[in-house]
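What you see is the complex with one protein chain gone and the rest in place.
When the chains are written out, they are named A and B in that same order, and each has its own residue count from 1.
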Amino acid sequence: MAPNKNQPLDFNRRIKELTKSKGWASFWAAIMAVALGLVFGFLVMLVARPNSAIAGFRFVALGGFSRIGNVFYFATPILMTGLAVGFAFKMGLFNIGASGQYTMGMFFAIYVALAMDIPNSVHWVVALAAGMLGGMIFGFIPGVFKAMLNVNEVITSIMFNYIGMYLVDMWIQSNALLYNSAMTRTRYIPSNVQIPSLGIEGSNVNYGSVIAIAIAILIYIVLQKTTFGYELKATGFNKHASEYAGMKGKRNIILTMTIAGGLAGLGGALAILAPSAIAGSSMTYEPINIIATAGFNGIAVALLGNAHPIGIIFSATFISHIQRGGTLASLVGYKPEIIDVVIAIIIYFSAFAMIMNNALGSFIKNKLRKNKEKDQSNSVSTEEVAE
Amino acid sequence: MKKRFFAVFMAAMMILAGLVGCGGDSAPQSSEITLITDKGNIDDKSFNQGSWEGVVEFATANNIGHNYIRPEEASDAGYLAAIDLAVTGGAKVVVTPGFLFEVAIYEAQTKYPDVKFILLDGAPRTADWSVFETKDNVASIFYAEEESAFFAGYAAVMDGMTQLGFMGGMPVPAVQAFGYGFLQGAEVAARDLGLADGSIQVTYHYTGNFDENDTNKATARTMFQEGAEVIFAAGGAVGKSVMSAAAEADAKVIGVDVDQRYDSETVITSAMKGLAASVIGVLESIYKTDSFETYGGTSTFFNAANDGVGLPTTVLDDPNGDAFDRFEKFTKADYEALFAKVAAGNFEILRVIDVEDAAGNATAEELTSQLGLQKVTVRIRR
Partner (left out) sequence: MNDYIIEMLNITKEFPGIIANDNVSLQLKNGEIHALLGENGAGKSTLMSVLFGLYQAEKGEIRMHGKPIKVNNPNDANAFGIGMVHQHFKLVEVFSVLENIILGIEPTKNGLLEKKEARKKVMALSEKYGLKINPDAMIEDVSVGMQQRVEILKMLYRNNEILIFDEPTAVLTPQEIKELLSIMKDLAKEGKSILFITHKLNEIMDVADRCTVLRKGQLIGTVDVKETTKEELSKMMVGRNISFDVDKKQSSPGEIVLSIKNMTVASKTHKNNAVKNVTFDVRAGEIVCLAGIDGNGQTEFVHGLTGLEKIESGSIHLCGKDISNASIRNRSVSGMSHIPEDRHKHGLVLEYTLAENLVLQRYWQNDFHNRGFIKFDQVKNYAERLIEQFDIRSGEGAETIVRSMSGGNQQKAIIAREIDKEHQLLVAVQPTRGLDVGAIEYIHKQLIERRDSGKGVLLISLELDEVLNVSDRILVIYEGEIVGELNPQETSPQELGLYMAGAKRDINRGNQHGA
C-alpha cells in the first residue's frame, strides 16, 4: 500500500481544500448532470402514464434503496467493464473491446469451472483468475497491434468483440462438458465454484461486488500514487511529452490494454460465477451470437464516472440503482419498454451533461477562484485569460 | 448560466423531496394476471407474444387487471425474482411462457401456494433434473409441435412444392419436433400424391440462434436461390429474416408458433401452437368454470385431438376470409380432412429421434432412417 506520510491535517482546512478542489467541482457537476437526467426521465414517465408518474418515478429514483443488495449485484459487471474502458481512457486509448474481453473472461471462467478438476476450496478463485487471464489476452492483442503496428485500437477492439463472441459461442457449442444443448446454454456451474454470497435476503449479491470495488480502489491507487500511473496519465495527456521524458510508450500501451482487458474479463467471470438463490442452479451463458451488452454499458459507466475509478464505482452503482428502481416501476403498470426508455434517458442525459462537465467544472472552479481572489486581491497568473 | 443550473438543480431537488413526502398515495395498480417474458421481447412473434395475446384477450373481456414483467436477468434466480415481483405487485395468476421457467416455477410453486402458475412448454423441476413435481397450483402445458409442423409439411407438398427448406433456431426439443413433423408431413403428402422416391428435397438447417440478423437472412436467400420454394422458419425472430429474404426472392414462408400471415405477404400458413387458446383455456378454468384442477398438478398436452395445435383457419377481422388463400391448390377442406385424421391418431408422428451430436444437430442419415423417409431426401446445411 501507499506510504502514508501525511501529517494529520486540520479538519476544517481539509474540508476547505476539498470544496475548492477540482474533484469537488466535478462532483457537483455530476450531481447536477444526474438531476438533469432525472428531470427528463420524469417528463417521459409523465407523458407515458400521467396518473402513475409520481409513484413510478418514485420507484425509479428511490426504489433502488430498497434493493441495495441487487443494486450492487447488478452494478458489479458494469463496474468492471466501466473500469476497463476508463482505465484505458486515462492513457488516451478507447477500449471499445470490453465486450469481447468480458465474454472471453466469462468463457475462461466457465471452462475452469466445468472442465477442470481443481480442489474445491480454491476452485472459484482459480476460475476468477482464469477469467481475468482470458480478458487480458483479448486486451493484449489490440494493445500489441496498437503499439507495434500503430493499428487504431478502436478498430481492432471492435473486431475482437466479434471474434471473441463467435469463438466463445463456437467453443461452447462444440464442448458437451460445457454445453447443455437441450437448454441451449451452458451447464450449471457447481455451487463450490460459485462466489460466496454475502447472504442478503432476496439478492444474489456476493463477494464479487466487494472484489470489484476493491479493484476500483486499487486502480485508483495505481493511477494516483504509482510511477506507472504517473506514466500512464502523462501518456494519455501528452504522448509526445511522455516519449520525450523517456517513458516506454509501447510497453505502456500493451500493459494498459492488457490490464483493461483483465478488468473486463474479471467482470465476465464475476458475472458468470455469481451464486444462485436456487439450489443447484447458477448463471448460464447462452451462445446466441450476441455481443455482451455489459461492454457497451461500460462505456456509459466510464463516461458518467469521468473515467475516474472512484467515479466509476458511483456511476455503475447509480446506473444499477436506476435500473433496479425501474424494474419496480412495473408495479404501477409501466411496461418494461417504457421503463427502458426512461432509464436510457436518465443515463444519457446524465452522461451528456457530464460531457459538459469540463465547462461546468471549470465554471465552478473559476467562481471559487474569483471569490478567493476577491478575498486576497493578490496577483495570480493573469495570462490564462488575458492573453 | 449559473442561475439556470441552479434552477434545474432546485427543481430536481423539489421533485425528489416531493416523492419522499408523498409515499403510498398511489397504490400499485392491480396486475392480477401477470406474464413474465422469456428472454425475448413481448413482440417476439412467438411464445411471449402468443401467450400475452391470450392474457390480453381474456383479461380485457373479463375486466381483470393484467401486466407483463421482464426479468432483470436471464437465470433461474432472475426468473424467480421476477415472479417475486409479480406477486408483490398483486398477481394471483402468473403466466410463464417457455421451458426456461421450469426451475423457477419449481421453487415458486412452494413459495407461493396461493398463486396459480401457467407454465407453457415445460414442467416444474429442480435444477439438476432429479425431481419433477407439478403441484396443484401449477398448470404445465405442452404442445405437439410435430403435429402442427406435420400439417404444414403436408400442405406445402400437396400444394405442388417439391423443394422445401427448414430453418430452425437451435436444436432444442420444440424446434426439433417442428423439423421432424415437417419432414413426416411432406413424406405422407408425397405418398398420397404417389410421387417417386426422392422427388421432394428438403434443405434442413439450424441457425444457432433465435434472432433476426443478416446472417440468417443471407442463409435464407441462399436457400431460395438454390431452389427452395418455401422455407419453414421455426425459430422466433429468425422468421423475420426469412420473410425479408422471401420478399426479395419472391418465394414463400411458413410461419411458426402464431399466425404470422399478417407480418408478410410471403407467409402462406403457420404451424401454430395454440398459445393464446391454451392460456385462455386455463384462465377460463380458473375464473369461469372453477375447474383449475383439470390443469393444475399435471402436464397437459395440447395437440390436434384437443385443438391445441394446427394451421390457421380464420382471418383476423374478416369472418368470411379464407386463411388458405395463399395456397394454389391446398384448401381449407383438405386441411380439415387431414386434421380429423391426425386428431384421430391415424398417423404415428415422431417427436423425438436419437441424435448422436451433443448439440442436437441430426444428420441426414439419422433423419431419413428414423423418420422413415423415402419420397423425401434431406440435405443438411450446417
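The working rule: contacts are C-beta pairs under 8 Å (C-beta built on N, C-alpha and C of every residue); 3 or more make two chains touch, one makes a residue touch a chain.
Computed from a predicted model, the values in this text were never measured in an experiment.
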Visible chains that the absent chain touches, using the contact criterion stated earlier: A
Residue of A:Pro50, A:Pro119 or A:Gly246 in touch with the missing chain, whole complex considered: A:Gly246
Contacts of chain A with the absent chain, listed as residue ranges: 2-3, 5-6, 225-228, 230, 233-234, 237-238, 240-247, 366-367, 369-370, 373, 379-387
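Methods note: only the chains that are shown with their structure count from here on.
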CA centroid of chain A to CA centroid of chain B, Å: 37
Complex contacts: residues of chain A adjacent to chain B: 31-32, 35-36, 38-39, 42, 51-52, 54-55, 57-58, 61-62, 70, 74, 169, 173-176, 179, 181-184, 188, 202, 204, 276-284, 286-290, 323-324, 327-328, 330-333, 335-337, 360, 363, 367
Residues of chain B defined as touching chain A within the complex: 1-2, 5, 8-9, 11-13, 15-16, 18-20, 22-23, 25-26, 28-29, 31, 37, 39, 41-42, 67-70, 72-77, 80-81, 84-85, 88-89, 99-100, 103-104, 107, 126-128, 170-173, 208-211, 213, 215, 357-360
